[in-house]
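One protein chain is absent from this view; the other protein chains keep their places.
Read from first to last, the chains carry the letters A, B and C; within each, the first residue is number 1.
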Amino acid sequence: MATNERKGIALFLVLGLTAVFVPVLLYLSQTGSSQVRLAMKYHEVHQSESAAIAGVNSGLSRLRGNMTGLQQFTNLLIGEIAYDLTIQPTGTGILTQELYHLFSKCTKGQHTFILMSDAEQMYPDPDPPVTVIPHDTWNTIEPYDINLAADVTSMENLRGQDVLSYEETTNYEKSVSKAAYASELMSKRKRLPTELQGDWANVVAILEKEKLAF
Amino acid sequence: MYQTCRRNGRGTTFIELLIGTTILALILGFVARWFFMQREYQKRLTRISDIQNDFRRSSWEMIQELQMARTIIWPRVNADNSLRSDTKLVFKDFTGRIVSYYHVPGSKEVRRCVIPNGPGDPVVNPVPIGRGIASMSFTATSPTNRVISYCMSTDGVFSLDAVYLINTD
Amino acid sequence: MSTGNSRSPDSAGPSPIQDLRKLLSSWAREAGPPMSRPSWSDLQLLLLPLKGSPAAFWDTFLPSLPPSHALLATLVIAQSDTQVRAVFLQRACNAALQTPPAQLFDTLNLFPKELILSGFGPALLSPAPFGPLAAAVLAGLEITIAPGDVPLVLAASTGSAEMLEHLARLVPPEHIDSVIQDLDTQLDTSRPGVADLRDAFVELLKELPRRSLPAVEGDSPSKPPAPTSPTAEPARSDETLAQAQARLAGLRAAGDGNAKRAEESGVSNAISSSLPGIDRNFLAGLVAIAICIPLILYLTTETDQEPAVTTGTPQVPAKVPKFWTDAVTKRKITREFLAADNDFQMGEMFLLREQFGDALSLFRDALHRDPEHVAAQFRIGCCLFSLDDHKGAAQAFRKSLEMQPDLPQANLFLARISVAAQEWDTAIAHYQKEFDLAGDVAIALEYAGMLRKLGRFPEAIKLLTSLPPRFSGHLEVVNLLAQLREDARGIAP
Partner (left out) sequence: MNRRAVSFVEVIMAMGILAMCMLPVMTMFGSSGRAVLKSQNLAFAIGLAHKISQHLLDTPYELIIDVPLPGSSIADGPDDGFFNPLTNIESTAAGALRITQAQLPELWNFLRKYEFRYSLIVNNVNFAAGDRMKCVGIIITWKEGGKDLLYKLYTYVPDM
């Protein structure tokens, strides 16, 4: 009986402490690891985006270096991040410039970031640097394979739709007078969120000033 | 041995109880103190984590769209080329529409509103692009209107970032 | 008028014996608790010096004292000292033999029960006349003994009806049943007469509550307050008499403790009796706390590791640390590493522009600065490959694979080198490794293309059909598969 009492004390101390600590600790030790994972994901997202931009720039640099034709690279490195680059000729422009679609892709962890850009390589040009004009850069986070015609085509189609709607908008801007353009925009003021209404007139003024003419 | 004789007769002595209770109180005291400290600390950590998530999510959403945008319309640098900040941002997106991000201090949200660049009604996204953001400012830093810098903060947690607009109008 | 009285011992000048007599008789007359009577301290002063010489005490004093006084004197000496009591009380019992019970009880009643028990307890195991006397004294004073000792006392007893009667009185009423059980289990009934003795005693125990004290206490002693009867754990049946005596004597220590307790406060009393029995467990408890609490506090403070908010003091110019830790890769970053990285980056830019010579030297610089720079090693291979130094390239690629066996593309280049050297099996092996590594469709197409060149159509078809469904629909894959099937049909008989 005396031993039982002692065992009781021992058991109480052990079980008591265990019962108090373990659940508490488990409850408390939830946040950390998941947070680090999220931060890493954020890092991947940013790194892939930065690498894709660097990729576009490296592609443009190649075009400036007067490199022509289809160019496909995998596992190029910016820092420690690998990116793929595809420069695909799409024809010749009215100024006899070479037209390209420039794809830059970076996959980091589960995250993919692709930039697709139009690039016009002024040609013929005796020697580098060749003037290169990039435009309509478009991005996607879908895991396309920029080395495969099929994926490239679907990207071109998706981006094409956006470019078309941009042309519609620009056509409208060009088609209307500044006053009409401004009044159309001002007429929306009442329907805007209150946070935007305050400076809307200034915004419209800028838009009017910078309206595309032709 | 004699004590065991007596314990058999009388059970646990008063002093045993006393010491037992003291030790129990001591342990519980420490545990409680520790636990409450940790709980407070954990609350703070959880809060920081949530804020970070909000920042990351909204930041990434804005970057993706702004990167392809055509030009920044509001804010613009001051006449003296000094930078200019505002709680709202207006820009032309890739398709030429006028898009605005604006901070709603009351609900600590950053919302997105699409204003057709031509006929049509403004549409505010039903879901905010940023939640739990106590203060937000967009800053125009260059006359080219191709860089927008932003700063978010909530309860001492900050996020400074910027986006360069690859496209032009 | 000159009577013998004038020559009485009293007149022969004060002597220790005379003083003792006086003190004892005055103590007997005084009122109040025995140990707080005025003469008590004088008695102690007189007697305690004799503790060291029991023989002198017995020979000098006791014969000249009435037995009750002798017993009292003994108790005076003994009550403070267990060893002394062990020696003296048995002699006191001898003295008490000649004492009329009433007188004896009058004296003993004045003393704490534990003191009496510890004095007469061992005597229970002594042969007659001490055993029966001790039993009679203890029973008369309603002192009980540990139930565990009863079987031994019974075994050692004379077995006289009177002795049994007294012995039965020594059993704590609440332990009668357990004693009866002990008797069954612990008495060696094989010995002649023991069984009868036990049965008789059990009978007595059973009818005990209804019986009154036997005649031996002719004059009823003044009833002492109910003693706190100690109980012992059951004694082992094979215990010898000597062991039992030692154990019973062991009661004295506690008895002494109890004697003290009678004069002390409840709490200190409890401490003196309880602490020794529980200290190890509480020590263990305290050890546990000593383990846990610093741990808790350490971790509590550790988790709150935010540096203190800096004051408005101007920032001191920072020193360049020996190294940094990459927040993502956890890698140690030194300035050398960064310099190597820069060389590598510049090399990468020249590579982009197909200026392989410049790139090569920069990659070599990078590798020189950081011999672990796998990418630089790999890029050296790429440059050499582009510069048509296939041997050097192959060496570089192999080195890079040694540094990082799962390095992408190294095997691909090795395959291409083998193809150029028309080492087809090596090429296939490298292509296969690369494909297993990446599972990439572009590699599959290149690999399948080579297999086609070799006319190994079924392998090529198998390879392309093994591609993940996502790629199976791709233009290049579909086309090549169609061509391969056609080729396969072409060679079929």
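By definition in this document, a residue touches a chain if its C-beta (ideal position, glycine included) is under 8 Å from a C-beta of that chain, and two chains touch if they have at least 3 such contacts.
Quick caveat: nothing in here was measured; it's all calculated off a predicted structure.
Touch, as defined at the top, links the missing chain to these shown chains in the whole complex: A, B, C. Among C:180, C:333 or C:387, only C:333 touches the chain left out of the display.
Only one of A:38, A:99, A:158 or A:205 touches the chain withheld from this view, namely A:38. Among the residues C:44, C:178, C:355 or C:426, only C:355 touches the chain that is left out of the figure. In the complete complex, the hidden chain is touched by one of C:345, C:386 or C:404, namely C:345.
Mapped onto chain C, contacts with the missing chain fall at residues 280-281, 283-285, 287-288, 291-292, 295-296, 299, 302-310, 312, 314-315, 318-321, 323-328, 333, 335, 338, 341-342, 345-346, 348-350, 353, 355. Touch with the hidden chain on the side of chain A covers residues 2-3, 6-7, 9-11, 13-14, 17-18, 21-22, 25-26, 28-33, 35-36, 38-39, 42-43, 46-47, 49-50, 53-54, 57-58, 60-61, 64-65, 78-79, 81, 127-129, 132. Within the entire complex, the positions of chain B that touch the omitted partner chain are 38, 41-42, 45, 48-49, 52, 55-56, 59, 63, 78-86, 137, 139, 141-142, 144, 146-147, 149, 151, 153, 156-164.
As a convention for this text, only the chains that are shown with their structure count from here on.
Per-pair counts of C-beta contacts peak for the chains A-B.
Rounded to whole angstrom, the centroid-to-centroid distance between chain A and chain C, based on C-alpha atoms, equals 62 Å.
Chain B and chain C, compared by their mean Cα positions, are separated by 49 Å. In chain A, 2, 9, 13, 17, 21 are the positions where the chain touches two or more neighbouring chains simultaneously. For chain B, residues that reach two or more other chains under the stated contact definition are 4, 7-8, 20, 23, 27, 31, 38. Here chain A touches chain B in the complex through residues 1-2, 5, 9, 12-13, 16-17, 20-21, 24, 28, 31-32, 34-35, 38-39, 42, 45, 49, 53, 56, 115, 117, 134-139, 141, 162, 165-166, 168-170, 172-173, 176, 184-185, 188, 191-193, 195-196, 199, 202-203, 206-207, 210, 212, going by the rule given at the top. Only residues 4, 7-8, 12, 20, 23-24, 27-28, 31, 35, 38-39, 42, 45-46, 49, 52-53, 56, 60, 63-64, 67-68, 70-71, 73-74, 76, 86-88, 90, 94-98, 100, 102-104, 111, 113, 115, 117-119, 121-122, 124, 166-169 of chain B touch chain A when the two sit together in their complex. By the touch criterion stated above, chain A contacts chain C in their complex at residues 2, 6, 9-10, 13-14, 17, 21, 40, 43, 58, 61-62, 65, 67, 74-80, 82, 145, 147-151.
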